[in-house]
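All protein chains but one are shown in place.
Right after this comes chain A.
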Amino acid sequence: MNSKTSNNIATGVIYFLVAGVLAILVFLLGYILITGIPHVSWHFLTSAAQSFAAGGGIRDQLFNSLYLLVLTLIISFPIALGSGIYLSEYAPDNWVTGVIRTAVEVLSSLPSVVVGLFGFLLFVVNFHMGFSILAGAIALTFFNLPLLTRSIEESLQDVSELQREAGLSLGLSRWKTITGIVLPAALPGILTRIILSAGRVFGEAAALIYTAGQSAPTVNYGDWNPMDSASFLNFMRPAETLAVHIWKVNTEGVTPDAAVISSGTSAVLIVVILLFNLLARMLGRWLYKRMTATK
């Protein structure tokens, strides 16, 4: 066999494999969107879920998902930023750092249902939080933290060593160099990666079933006091999310239109995650352009 033939065969095999991956994705997305989108309407997005009758919506679930995501980011971002900066800029290259890195990796590969049950026992039961958005947000932080830490560390590492030397050689301290020069330069990367990780958090179900709960109590969207138990901002209330809702209507749901609701909800979930991805790319590109190109 000459080199041209072998090259052609190798290229063919690689194309075939890539086509396979694409086909799976297109089939999955296509199936979910085609079966789900026809059921998505303004009414579906803006009305409350029904327990027994048909025609329920996902208003509360959609809001809960977004609210939970925001809370999770508020808790996990500062911690991840600190540990990301430490790992990238300060950590000496020794076994302690190795242990920290491994710990972060192990944390990210914990099965989500285990984290959910752990959160249930610790926060919901022991700390008397009950099924609540806060307990859910803490459980989600467990997943999000390793991902976020790694992505912030990688974004900082992507900034050239020359930038750090430039800062230090001007007599700036390491801290000022990091906060004033390295961090702004890493910002587009960090933002892009946060939004991408948000997609994962948004779709998480198993960890939330036992922490944020499986019910969506009726809340008052006009009540802006988070201390008020009827307020939509209250974070001590149970909060069923979109992903949990899909699981719930399919396993325990008694509404006659369970199949319709779950396919509609799936479509909404996928569309929101796709929007996150799109937003991340656009934002990253826009920020990078603002920093590099002429204004």
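As a convention for this text, contacts are C-beta pairs under 8 Å (C-beta built on N, C-alpha and C of every residue); 3 or more make two chains touch, one makes a residue touch a chain; residues count from 1.
Keep in mind that, in the parts below, contacts and distances are computed from a predicted model.
Enquirer: I want to check something: the complex is missing a chain, and I'd like its UniProt protein name from "Lrp/AsnC family transcriptional regulator", "Phosphate ABC transporter ATP-binding protein", "Cytochrome c oxidase subunit 1" or "NADH-quinone oxidoreductase subunit M".
Expert: "Phosphate ABC transporter ATP-binding protein"
Enquirer: Check the options A:Asn8, A:Thr46, A:Thr102 or A:Ser160 and report the residue that touches the missing chain.
Expert: Answer from the full complex: A:Ser160 touches the omitted chain.
Enquirer: Of the residues listed, A:Asn126, A:Ser169, A:Thr218 or A:Thr251, which one is in contact with the missing chain?
Expert: Selected residue, touching the omitted chain: A:Ser169.
Enquirer: Can you work out which residue in A:Ile85, A:Leu117, A:Leu147 or A:Ile181 touches the chain that's missing from view?
Expert: Answer from the full complex: A:Ile181 touches the omitted chain.
Enquirer: Name, in rising order, the residues on chain A that touch the hidden chain in the full complex.
Expert: 160, 162-163, 165-173, 176, 180-181, 184-185, 290-295
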